[in-house]
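Omission of a single protein chain aside, the complex is shown with its protein chains in their original locations.
And now, chain A:
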């Protein structure tokens, strides 16, 4: 092992970002990304075949860029890690095949790892070793999950998740209703700053009595999205202008309120003193602010990686791979599949 600490390259292709990250131990050396998001924007969502084509084209150039920027030769690597699921099947396969080929060509071990666990592990290269246990709130266009994480390399438990739309998906759909571009998150965040977050009382899904028994740590954003659409349509029908800022702020407040309320409750009830937020929606300024307020009030320490590490990237996969090596976990088989519906409880393939 070079320089004592393992040098691990991670590959992420579960959606529309081709990510290659390199980590030495718990230090991030490089996070190279090629995104096909612009190609998807005109469709209002990710087109799987477009994403897969882009991954094939971007793979070698992104590997090359990562190594050059990190000043690392592929021959120096101690291990390869790759997102083996969950994600878009065809997209995952490009990354998994690439990672296997690297492992065979270089004669190093391969770790197929869970995308969600990687979202948690990335904070290690940002804020140091992960407190154990940690509670993780992962919110993005594809997932809204509350995870209890006693050990990110082999024990991740799901407390709850969205029963319909993912949080980021709701942002995209509401943005479309308001005539804002895809992806909706940053545009809603910006519009909300000009608006009043208590102007409209939008519903908080799965927070009432019965729901709190059956879906204590689950989320639902579909009803909220519909409520926003109805409200806007009613305004338009009456010929009045739509107060985009107020709608954006009130919608955002409803999402963020539920997310942070349930996350803090989950911490309390599981006796966990550390909350980490990850996923693309973690870049939302209101989510960060409200989470900080509520964690401070509850005596919980809050960790949120910088926005670039919250969205999908290769660094998070490398970070988890390096933890696997450091904790002496056995590598994956070369025959490991890409598993589009890999359960969050399976950290490694």
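The rule is short, and it goes like this: a contact is a pair of C-beta atoms (placed from the backbone, for glycine too) under 8 Å apart; a residue touches a chain by one contact, two chains touch by 3 or more; residues count from 1.
The rule is short, and it goes like this: contacts and distances are computed from a predicted model.
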| item | value |
| --- | --- |
| Chain left out of the displayed complex - its UniProt protein name, from "Tryptophan synthase beta chain", "3-isopropylmalate dehydratase large subunit", "Carbohydrate ABC transporter permease" or "tRNA threonylcarbamoyl adenosine modification protein YeaZ" | "tRNA threonylcarbamoyl adenosine modification protein YeaZ" |
| Hidden-chain contact residue, picked from the options A:8, A:29, A:79 or A:93 | A:93 |
| Contacting the left-out chain in the complete assembly, out of A:68, A:208, A:226 or A:345 | A:345 |
| Full-complex contact with the absent chain, from A:133, A:183, A:205 or A:305 | A:183 |
| Per the touch definition above, residue among A:56, A:199 or A:242 touching the missing chain | A:56 |
| Residue touching the undisplayed chain, where the options are A:140, A:260, A:323 or A:348 | A:140 |
| Residues from chain A at the interface with the omitted partner, ascending | 14-17, 37, 40, 43-50, 52-53, 55-56, 59-60, 63-64, 74, 86-90, 93-94, 96-98, 100-107, 115-116, 140-145, 158, 160-166, 168-169, 183, 279-280, 310-312, 334-338, 340-345 |
